[in-house]
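Removed: one protein chain of the complex. Kept in place: all other protein chains.
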Amino acid sequence: MSTRLSHLNDKGEARMVDVSAKSVTSRTAVAEGFVAMAPETLDLILDGKAPKGDVLATARIAGIMAAKRTHELIPLCHPLPLTQVVLDFTPSRDPSGITVEATAKVEGKTGVEMEALTAVSVACLTIYDMCKAVDRAMIFSGIRLIEKTGGRSGHFRAP
Amino acid sequence: MSTRLSHLNDKGEARMVDVSAKSVTSRTAVAEGFVAMAPETLDLILDGKAPKGDVLATARIAGIMAAKRTHELIPLCHPLPLTQVVLDFTPSRDPSGITVEATAKVEGKTGVEMEALTAVSVACLTIYDMCKAVDRAMIFSGIRLIEKTGGRSGHFRAP
Amino acid sequence: MSTRLSHLNDKGEARMVDVSAKSVTSRTAVAEGFVAMAPETLDLILDGKAPKGDVLATARIAGIMAAKRTHELIPLCHPLPLTQVVLDFTPSRDPSGITVEATAKVEGKTGVEMEALTAVSVACLTIYDMCKAVDRAMIFSGIRLIEKTGGRSGHFRAP
Amino acid sequence: MSTRLSHLNDKGEARMVDVSAKSVTSRTAVAEGFVAMAPETLDLILDGKAPKGDVLATARIAGIMAAKRTHELIPLCHPLPLTQVVLDFTPSRDPSGITVEATAKVEGKTGVEMEALTAVSVACLTIYDMCKAVDRAMIFSGIRLIEKTGGRSGHFRAP
Amino acid sequence: MSTRLSHLNDKGEARMVDVSAKSVTSRTAVAEGFVAMAPETLDLILDGKAPKGDVLATARIAGIMAAKRTHELIPLCHPLPLTQVVLDFTPSRDPSGITVEATAKVEGKTGVEMEALTAVSVACLTIYDMCKAVDRAMIFSGIRLIEKTGGRSGHFRAP
Partner (left out) sequence: MSTRLSHLNDKGEARMVDVSAKSVTSRTAVAEGFVAMAPETLDLILDGKAPKGDVLATARIAGIMAAKRTHELIPLCHPLPLTQVVLDFTPSRDPSGITVEATAKVEGKTGVEMEALTAVSVACLTIYDMCKAVDRAMIFSGIRLIEKTGGRSGHFRAP
């Protein structure tokens, strides 16, 4: 691993790293996060007919759309022609909450870690938004990169 | 507190809540989060001349700009004429990482929790992006609403 | 009704109309449209458990989000602080298809016709996108303003 | 043609289809639509010196710009490096109105139907916006894909 | 006039200035700029039938649309509900080129200088883009604020 911050030049000024010479390869990234919430909030999401479907359906759409706008949000990210974005939600009773997992793929010159992490973050924010009227104390934790394949730096798997 | 999810109608379909009849009041929200990282990563950010300034300067700008786009990212958020967004970063040695705090203000019909939380989330993502070449194992945790004032639901302070 | 095109000045050049002097009033607009499709396509949307929910749930979210971006898409539209956007879908067997209806509300200086029409249009496009693998011959028709209240021009109801 | 909705997984949840393995080919799509309007409205657009030019010039620009943002508007669309977008307008006296036609091209892994249809839809919306002060009863109809070339599914021509 | 940079706090960190307590007043700003070009380039724009209309028509639309997105482009700008944006173009033979003037209005808590300057800048860029195939040596100069009214700082007129 590098011991320099590649996004900063010699004078420490921000720059968008030159990836012109990098080769186009298949790259994937998987990220995850957890929205901790009161059991009653989880019930409201999971319970009944439609509410369940739509809170997570809305968060899923929000996450996918945000992944496509990652380079607009993160200043030094390169624009990437994403070939796939998938979000999965897994409810948990103990601790009470929902695990969000996002997978992003691209054939490109740079990795898609930021796209996967952005999808997770915005999905978490959307769940918060849709439930905040009943539970303002929700907390997001464990947002991190799980796995990454492709590119010169090779395979990464979270320890 | 309500026991219904105000963003879902009787059939559980997503909707943007009608705030026409709500009054315009001064509202503020403060959110925070923590980016855990290796001590060496923190050194690289804090140490030296420019890198420190620019990693956090970039994250600060990214957070402010994202707050202004919250309603584009979170499907059911109302557009709001933000009157202020401030981000603060506090480095920590034990645990090793950086605390991100965002404050948002508006004179509006709805609260600015989502704007503050979005600012924190995107600032965390930007820190990750700028340091990921040296530390892919960074984790975001404790992203949550700290305080909220204004509006009918009154004052909220995280327990 | 005016007999001039208010968006064009004396020389016929495009301009964003000055609404500074207009008063802020409650305004609503309702628009609708119809996506005609093969009966089998409608079956795939309505049938089964999840597909139904998610095609329309996705179109609903897309329509709401597009309404918020109307002023970015339509060159001479003013930005508006929307207070509500609602989309409704009604399946029909004869003719085969889905009616999309959108309602938009604002407390503002100009009407929300364009927001309601944009929501309908993007919801129709999303339905097309999600079903085009099985039916490329879908047609959108009858996209129009149904009703409008508020503002100086008063109440409008489609004939 | 498939009999499954490719945008939904086994559980009916929305997903962005994986196109990683698809080959890059030349693809084109042509879409059209019709804005029906009162004869006097059409006169105002066609008549005189400048107004004619600018209503359609504005709609043309709006359509082109919207085509480039299709993947931001339609949740499950892939971002595409469009190589061309063209809009044509043909006035009609009987019925009274304007036909909008859009052509989009790309060298890519997925088709450009949505880009062409989005260009047509936003051009129609822009015509409505620029003439609504004199004619709120305009209706969009016949918005559909006319032709599509390239890609595995081959040539499509509207029946 | 202040002798501090209001966008920087005591530590010199960027922040979005708090305008919560400022009163809503009518504000206008006028900005201008000049695109210097070869006489032949100017001929191509002014000459003939359609080209003239459309280069400037396109630049006008681009400037208006950019004004509405100023707060997305300029990191510390507040979002503003613009009530009017107008662009004017004046060709000049000596020196050879086109003067771009933009006027922006708002009823708001902060001024619209940035919106007017952004409209001028993006209109200049669009003229460049549309003529660069025949003249890459065009230069933008004299982009500046001409006049500003409203707000606590009062009337400004360029010296």
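Note that the chains take the letters A, B, C, D and E in the order they are written out, and that residue 1 is the start of every chain.
We adopt the following convention: a residue touches a chain if its C-beta (ideal position, glycine included) is under 8 Å from a C-beta of that chain, and two chains touch if they have at least 3 such contacts.
Just so you know, these numbers come straight off a predicted model, no measurement behind them.
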item: Left-out chain, listing which of the shown chains it touches; value: A, B, D, E
item: Touch with the omitted chain, as defined above, among D:Ala14, D:Val55 or D:Val85; value: D:Val85
item: Among B:Ala14, B:Val35 or B:Ile61, the residue in touch with the chain that has been omitted; value: B:Ile61
item: Chain not shown, touching residues in subunit B; value: 50, 53-54, 57-58, 61-62, 65
item: Touch residues of subunit D, complete complex, unshown partner; value: 26, 57, 60-61, 64-65, 68-69, 79-87, 105-107
item: For subunit A, residues in touch with the removed chain; value: 9, 13-20, 71-72, 75-76, 78-81, 108-109
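Definition applied: only the chains that are shown with their structure count from here on.
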item: Chain whose average C-alpha position is farthest from subunit E's own; value: A
item: Where subunit A and subunit D are represented by their mean Cα positions, the distance between them in whole Å; value: 31
item: Distance between chain centroids, defined by C-alpha means - subunit A, subunit E (Å); value: 37
item: Residues of subunit E engaged with two or more neighbouring chains; value: 57, 61, 65, 79-81
item: Chain-level touch network, classified as line, ring, star, complete or other; value: other
item: Pairwise chain contacts under the document criterion; value: A-B, A-C, A-D, B-C, B-E, C-D, C-E, D-E
